[in-house]
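The structure appears below as structure tokens.
For this depiction, one protein chain was excluded, whereas all remaining protein chains were kept in their positions.
Labels run A and B following the written order; every chain starts at residue 1.
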Amino acid sequence: MINEAGSWLIIGFPLASFVIIGAVIRPFFNRYAIVAGYLTILAVAISLGLSIFAFISVADAGGNIPFESREWLSFPGLVIPFGIMMDSLTVLMLITVAGVSLLVQVYGLGYMKGDKGYAKYFAFMSLFTASMLGLVLSRGVIQLYAFWELVGLSSYLLIGFWYTRPAAAAAAKKAFLMTRLGDFAFLLAILYIFTLGDDLLDIPHLYEAAQIGAIGATAATWAALGIFAGAVGKSAQFPLNTWLPDAMEGPTPVSALVHSATMVAAGVFLVGRFFPLFELSNEAMNTVALVGGFTAVFAASMGLVANDIKRVFAFSTISQLGYMFFAIGIGAYVAAFFHLFVHAWFKTLLFMSAGSVNHASGTFDMRYMGGLRKVMPFTYATTVIGGLSLAGIFPFAGFWSKDEIFAHAAEVDSPVGWIVLILGLTAAFMTAFYMFRVIFMTYHGKFRGGVDKENEDLRAAGEEIDEAHATARVHLAESPWTMVMPLLILAVAAVLAGYLTNPTAGYGIVDQHSFGEFMTENHQVFETHEAAVHAGAEPKFNYGIAFLSTLVALSGIALAYAMYQAKLISPANLTARFKPVHRILINKYYMDELYEDIIVRNIFYNRFAKRLASFDITILDGVNVQLASWTRRFSGVLGFIQDGQLQTYGAVASAGAVVAIVIFLFWA
Amino acid sequence: MSANVNVNLLTPEFILAGMGLLVLSLDLVLPKARRGILPWIGVAGLIAAVATALIYRWDRVEELYGGVFIADRYSLFFFAFLVILGGAVMIASVDYVKQHIKFPGEYYGILIFSILGMVLMASAGELLTAYIAMELLSFSLYVLVALRKYDSKSNESAAKYILLGAFSSAIMLYGISMVWGVTGTTFYDGIAAHLTANPDLDIGLIVGLSLIVAGLGFKVAAVPFHMWAPDVYEGAPTPVTAYLAIGSKAAAFALILRLFSEGLLPAIEDWRVLIATLAAATMVLGNLVAIRQENIKRMLAYSSIGQVGYLLLGVASLGVVDAGGAVVFSERASTGIMVHLVGYAVANLAAFLVVAVVYSRTGSDQISDYRGLAKKSPYLSLVLSVALFSLAGLPFFAGFVTKFYLFTAGAEAGFLWLSGLAMVASLVSLYYYLRVIQRAYVDQPSEGDEETAVERSTFFVPLTSWLMLGVLFVGMILIGVWPTELAAAADSASDALGTVRDVSTALVR
Partner (left out) sequence: MVEDYFRQYGLITVFAAIAMVVPISMLLMSWMATKIKVRPRRPTPVKLETYECGYGPVGGQWTFNARYYTFALLFVIFDVETVFLYPWASEFGVLSAQFGVFALLEVAVFGVILGIGWGYAWRKRALEWR
């Protein structure tokens, strides 16, 4: 049985690795930066080992090991608790995070080779892994929030890792600020929860209060919506979705770990962590479901036309996270987390394959790829496995998890269930299409010249060639083994992970329903058997739905085949016919323009901030002509106030004093 | 005057005054080359004063001159905080003064006098004493702001500061006279007694209190009394700017906190809306206008105006009305203000110190000249980033804990909307802080790597500044991760505010 110290060590090892790399290796031994990579891998491997140990312990202990709640800060009337939360949700996340992180670090060893910031990269990766593990282990709400921000900070550092590229720097800032927008609501919700009761900042206490009905439905709605807003920001759901595609400016392993498998999934984890609170409020649950369902389709539609392979996967990630949210919104807790778990493996696989392809072609633009299946057979095979899994084809992992969600949605007895089911199936069709569009464009057909050709075209178009393109080379060969091996491991996971849900029968060592039962064992979250069953302790399987979703996915694949492989339908003609739609999609529904140009630049910055700034300097000059001219004469006498602004300051202050008196009089 | 006046109680203050005089007169006799020792004498004196105060007043609750001067845990907390802060500013300015200021004796001597003014502001139990202490601080600051005598910017800002400062003092004095006219007393507890006995406020009292609020608003640079701040901050020598932004504000809040909790608390229902309005206006305007600043000192000036908004939120939440309709002093709010003051002071001082060091090397305060700072000096940009993140309130840095604590107090007192607004304002502040950090880290210093290498070798940070930055850096992290001790100290100080002092007050007021 894992003890508390051991649980802290799960965070401790990557953190130590961060400190050692940052404080010792990078300043003094930067020549031996490769050591940083090995150290990170070692630390994460130990964390993974401890996580597996924790998993076994939790399974033995019936879904929850209660550890002590400790005092972090104690102010009068406010004790901010911290501690370790060790339940089934935690260990599931632990294994996902540590496992994916380990593979990504191994992969990064090869991918980042020769980069100037090798040690820095691994330092940030260690920091990210530590804070992500800390996030899932948090028991106190404030502790959780602190790690939540730390995850955001390390994501900021990693997106902006190649900070000499302006696009990367801008993307990092955008990501940081947009997620903070959601975090603000999250923090407000925390404050609100705190006003509901002093001890609710300890999550088990919050569960208790939710179960005995100490929190009213309205209060729960507001608190849950605030928390959900935080999740929307971090998981890039509509309407805070625009930062994730830009975040692809970071190194590919970062995209694989941070922006597909772990950090962006933290939003789902957050909703799961506060699930008892969400359950108190129908409104909150429906909001989660509808936002998730809408985002699933919305993001997938943008993925249909994107040409950058990583961006396609970014849209796909947003869309798949949407699935998780709508699952949790209709109460399918187990299905949501099963999908999170499975998605982590196959999406990491896909991102890594994108990185591998980039290694060979030097570009991420699929229009300059093609035919790569011959030179990189391993990458090709694993990508196809990952793609089939993402598309939800039997018997790959994605099929099981997605089907579970659909089966749940079909059983929900409300319009919301039907709406999300339809949205989900639509998204499934699009997913299958864009996934196989990627496969056909990248691996099939003829090689279209890679980065060399791209640079040529850019030059011809008179555009500048940035640093990333200028240094890239075409190098048609399979990637080094450090990159291929993680792909193979992940491919195995992408095939097998699905069977853990085993809705119909047990498979050898895994009993029937074991995953669902494990996830819902924790009686702090699911106090009754009915609640557990409702949340998916006994997975549902519906042959009708399974057939339907497979059919939808297959037709998506077929369309992709017809367009990009068999050339039965010309993509160019299609684009021309649906030109307005295509333009909207390729411009990502103009959301960037809406946010940045219109709201931020025009309304906020130019109108609001500028006006305020000028108000601060000049506006009262006009009003107080008399006073101004009088004082200007006065200042002429004094001779040293050249700008004539002092009188404005005095006038504003006097007016302020009068206003203060008026306000006071009015309220007294 | 009664015979039992225990003048010994004032020993720490006497030490401060003596040190000020000593430094001033040593400056007269020491040869020019030896004047580098002056700040260290001053620092030694400050340490002696703090040590004396801590030892001598640890468990004392006493009043001098019938309540004019109060020695309790609250005074002690601020004594320690403000003197240490003053000492930190003194150490932080060593390098700057050496380079840019021709009058080291005056600089350090007057700095010590201003510290005396600050600690008296925290201990004053009466309006006029508080006013005089505040004037001692203000007069010292007028001189300090003007110390770069041959710099026209410094002169301009000093002139503005003096004129508007005098204006605000006059306003405040008029307010005090109105309050005295209505209540017949200037003692805080006397005012409280009057307010309790007469729940309906007299119009003269309302005008008087509003004017006092306006006068204090000037000192802390709350909107709309803030307009002097950016100009003065920009023109003043950078360490003085730091001192203005941190020390004088902290001292003014020490005064405000005691006045509002010991004197005006019974009428909180009447004035809390006014303070909340000021708080809202201050945090919104300060943070929005900061976005457009190109000069880092001006930006920090506006950001510190924003911080005042958060602190005013705490002041508005100083009392909670319980079920029976009685006003209960909210220790959480007052502790929150104190803790936030400390966290803000540490972070802001670090930021300003970096600005001072960079100015000494590049001669510029423009944000655009922070381009590539990370390449030139990784240490400086690390400290700057942490300081700015702390000011923005990111977790694990001081700002998060202190802000969170302050905002919970606001939420508890029924100002959830204001706490929400404060969080939006913090979000906005992150935006302009990131601009600086992005300049420092992302942008290239200049064309060509060779040049960078040269710059880096000459871009050294003087030892004193280096060590001071290290201390502040550790402080920011420490407060962010383990603020319990600080909170406990602030809490015991709040206790002193919340309880009625049990001392014999022989005099009739």
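Brief remarks on what is shown
Note that a contact is a pair of C-beta atoms (placed from the backbone, for glycine too) under 8 Å apart; a residue touches a chain by one contact, two chains touch by 3 or more.
Computed from a predicted model, the values in this text were never measured in an experiment.
Within the full complex, the chain left out of the display contacts the shown chains B. When the whole complex is considered, the residue among B:L28, B:I55 or B:A323 that touches the unshown chain is B:L28. Note that of B:E62, B:E135, B:D151 or B:D202, the residue touching the chain absent from this view is B:D202.
Taking the complete complex into account, residues 3, 21, 24-25, 28, 202-204 of subunit B touch the chain not shown.
Operating definition for what follows: only the chains that are shown with their structure count from here on.
Per-chain Cα centroids separate subunit A from subunit B by 40 Å.
Residue ranges of subunit A in contact with subunit B, taken from their complex: 71-78, 142, 145-150, 153, 160, 163-164, 166, 169, 173, 176-177, 180-181, 184, 187-188, 191-192, 194-195, 605, 608-610, 612-613, 616, 638, 640-642, 645-646, 648-650, 652-653, 655-657, 659-661, 663-665, 667-668. Per the touch definition, subunit B reaches subunit A in the complex via residues 155-156, 159-160, 163-164, 167-168, 171, 201, 203, 206-207, 209-211, 213-214, 217-218, 223-225, 227-228, 231, 267, 270-271, 273-274, 277-278, 285, 288-289, 291-292, 331-332, 335, 339, 389, 394-396, 400-401, 404-405, 407-408, 411-412, 416, 419-420, 423-424, 426-427, 430-431, 434, 438, 441-442, 444, 483-484, 487-488, 491, 494.
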